[in-house]
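For this view, one protein chain was removed and the others were kept in their places.
As written, the chains take the letters A and B, and residue 1 is the first residue of each chain.
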Amino acid sequence: MNGASPANAGGPQRPGTGRGGPVLRGLLVEFDSPGALITAAERVRDAGYTRWDTHSPFPVHGIDAAMGIRPTRLPWIVLALGVIGCITGLALQWWTNAADARHFPWVPVHLQGYTFHVSGKPLFSLPANIPVIFEMTVLLAALGAVVGMLAMNNLPLHHRPLLALTRFKRATCDRFFVYVDAADPRFDPAGTPEFLATLGAAAIEPVEEVVDSGRLPRGLTIAGLFIVCLALLPPLLAAKARVSKSEQPRFNIIADMDNQERFKAQQAHALFADGRASRPPVAGTLARGDLRGDPHFYEGRVAGEFAATFPPQVQITEGSIRRGQQRFNIYCAPCHGLGGAGDGIVAQRALNLDTPGWVAPTSLLDPLVVERPVGHLFNTITNGIRTMPPYGDQIAEMDRWAIIAYVRTLERSQNARLEDVPAELRSELR
Amino acid sequence: MSSAVREIDNTLDVPGQRAALITGGHDLGSLTDVACAPWEAPRPPRAWYIAFGLSLALLAVLGAMIGYLVLNGVGVWGLNNPTGWAFDITNFVFWVGIGHAGTLISAILFLFRQKWRTSINRFAEAMTIFAVVCAGVFPGIHVGRIWLAYWLAPLPNQMAMWPNFRSPLLWDVFAVGTYATVSMLFWYVGMIPDLATFRDRARSKWKQVVYGLLALGWTGSSRHWHRFERAYLILAALATPLVLSVHSVVSFDFAVSQLPGWHTTIFPPYFVAGAIFGGFAMVLTLAIPARELFGLKNIITPRHLDNMCKITLLTGSIVGYAYLLEFFTAWYSGNPYESFVFKARALGPYAWAYWTMIGCNVVAPQLFWFKAFRTRVWLILLVVMCVNIGMWFERFVIIVTSLSQDFLPSSWDYFRPTWVDLLTLAGSFGLFFTLFLLFCRYLPMVAMAEVKTVLPLTDPRAHPHPHVPATRAFDYNPDEFDPAATSNPRDAREERP
Partner (left out) sequence: MNHAPDMSKDVRPIATGRAAFCAAVVGALGLAAGVLFGLRDGWDVFFRSYLLNYTYVLSLALGALFFVMLQHLVRAGWSVSLRRLAELVAGTLPLLAVLFLPLLVPLLAGMPGVWEWASAEAVAHDASGLLRHKQPYLNVPFFIVRCVVCFAVWVGLARYFVRRSVAQDATGDVQLTVRMQWWSAPGMLLYGLTVTFFAIDALMSLNPHWYSTIFGVYFFSGSLVGFFALLALLVYFVQRAGRLTHAVTVEHYHDVGKLAFGFVVFWAYIAFSQYLLIWYANLPEETVWYQPRQGDAWWTGVSLLLLLGHFVAPFAALLSRWPKRRKGTLACAGAWLLFMHWLDLYYLVIPRAHGHGHEPAAPLHLTDVALLAGLAGVCVAAILRAMARQALLPERDPRLNEALSFENI
């Protein structure tokens, strides 16, 4: 391998001897130790060559100075991408979790943020955002480091005349090389080999390249185009599906719970004479516990009118009023307020947010409410009114009456006179 | 293949003279030959085939279990009402933790100029990536409807809904995703020069093409090396805080909650130390058979094993410190729920798991204080196997004991794994070892370019501190230290002129 004589190695080849012929691209000089490489590199540097390089199986300590390589600008790329990652992470979290979509109506709805409250944290919670910001910073900075390094090194680049040389295969194993490019302004087909021969090299070899047309084979071009077209099909199909309508039901790859073996309300079925899938109760029957024969107690009505008195089953005691207070504070106070003045926390918040369509809850201390018969209040709790939902399903009848008793207590407490206070407690009033 | 390799003890050095990191008197060429041998051999050793067959079988088990899970739902696991996380998240944390040692070796030890890392960093990084792959399986299948796992990513959808960025589970998606990406980059970038070596040594055409494509046209140009080294340093500097963040974020999954036994401020560093601890145990578990099998005893020397044992001891002690502080604080806080949970861990229904964990994680690594345990491969394997088991149980203890007995005694329930749980765990090892064995056979297992920089002959400068042959290390042994033979240190107390 080391037998090539330095004198005749760089034979007088002329660059550009025509299509198809070998063209001299440069000269390769082989060394067998990193120390020799550094000495040689210093001499090549001092000789004024600019388009040249050294190759080694590992980064040789001190070669940067010997070749005059200036520090790379890669850290700046990394810094810039890190900053971009940091800002992206912050903006992503702000936009998706904290930005109020109503202020950005021009953004397509798919891309709008979605404000939701989680575990009482503010919408924009910087401490909770730091992990994602950090990860985005590192991710983009690392990508910047790798992509930046490859781009600055002009990699990947597989077509290299050097790689065709058998001798050069040891550049990744145990040999060290200096390569001087023929395109260097100081390159001289006669002088340069002579100069390189003085470097104490183990061997010198010309690097030649057979120049072809530089065009890709026709078959490869067609195959490439075909693959690109094929790859475009799925996104095109998806795009078409997004904008077109179909009578067919959705195609389910995985059924999830979309189609279940059951009948929904109002569905038809041929099995029954009336054509309905769901069955009404048999005429003249009632389910157990569904008999509500006492309209006073169950509907708050006497002879069709709202009852003015509590039904006889309801005993007004301190215990029942306390029960009413407890139920009231659970079900009613969020809107009507603990004192019944219509200033519950929901109402206050709705007021602050200026929610459209919000109807303020009635003050239960309003004379209108005070004068309403208890049956009317019972009906309102059971069936709801305006935007207030019905609570009949959630609050048992006895509790509804207890709430009404408590509401009456509240009303009285707000319009109380001195005489209403028991005599022995009047001294505690101030 | 390995029969010719002579074992040399290079674990000792005289202060001021560094023992050789690569033994056997290798030069650049012979080192490349040794490092490429597992890949260039016409066929791998018989043990490789046996291990690969077993791993493939386990991998098939994993596939079957995932298929069974998808068809039937997560009810096939042993989860019950208070214990909503058990084997799935335990396995996830276990595997993510394993990965941390690889990054520690490749990034943190790089920043600390620990040259011995070069022998083991490549396959430790590979281990990181395969462990993260195994870890990624579990949150994926744990979500139940795994075809909707992409909902974890912040993608716009037709409901105009986004993930909740205040949830640590989403931080996990970012942390583990970033970790997997950066680890892959780090691994691949470091491998480019070695892939070029493979390209240049490949005999068959298809190998030349495949490795040529992977090597990106690397020529070992010094101008390239310059930017390559800078990029590698930057990646190391980025991977160092990243690796700390990953297991910290994993610990946040538990610690931001209010559950006793989960909510404690030492969790982030404690999880990181535990991860590195478990990871080093796995590196040793893999390194010892690999160096035997592929003839790498001169590259992964007793000194490397010794150093790794010491790091295992250090991180194991940090984990013990965290256990101690948790217990102390459970009492010190005066919080009845905290102290209950810790009493329940030590004495309750999962006491068996707890004492397994203590025995394996705190007691076993203390054996590494003794040099005999750091230099005999069978004893090392024994201890690190304990650690592998103990670190799995640590996550199991944390997750299951806290969940199964929380604030409401009426809802307590004992978690029992089903056969699906157990086989899925076993199957994840199949995935891990299948990938690892393929890596050993088809990719450069030793970072040749980096190991070459450690050889004394590759430093172009005259070295001020000579590298002594390893055999001279026997001249010097602190255990046989004879005070009479040297000058008395007490003489030195006299004032200097």
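Everything that follows uses one rule, which is that a contact is a pair of C-beta atoms (placed from the backbone, for glycine too) under 8 Å apart; a residue touches a chain by one contact, two chains touch by 3 or more.
These numbers come from a predicted model, not from an experiment.
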Contact set of the excluded chain (shown chains only):
A, B
Write down which of B:G24, B:P45, B:P268 or B:G359 is the residue touching the left-out chain.
B:P268
Among B:G177, B:P241, B:P289 or B:G348, which residue is in touch with the absent chain?
B:P241
Had the left-out chain been drawn, it would touch chain A at residues 75, 119-121, 127-128, 130
Could you please point out the chain B residues that touch the chain left off the display?
13-17, 111, 113, 229, 233, 241, 244, 248, 252, 255-258, 263-269, 317, 321-322, 325-326, 329, 332-335, 369, 464-465, 478, 481, 483, 486-487, 489-496
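In the analysis below, only the chains that are shown with their structure count from here on.
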Measuring centre to centre with CA averages, how many angstrom lie between chain A and chain B?
29
Which stretch or stretches of chain A touch chain B in the complex?
33-35, 37-38, 41, 53-64, 67, 69, 71-72, 74-75, 78, 92-93, 96-97, 101, 109-114, 116, 118-119, 121, 125, 128-129, 131-132, 134-136, 138-139, 141-143, 145-146, 148-150, 152-153, 155-160, 162-163, 168-174, 253-254, 256
Across the complex, what residues on chain B touch chain A?
27-29, 32, 145, 147, 154, 156-158, 160-168, 170-171, 174-175, 177-178, 181-182, 185-186, 189, 193, 196-197, 199-201, 212-213, 216-231, 234-235, 238-239, 241-242, 245, 249, 252, 448-450, 452-453, 457-461
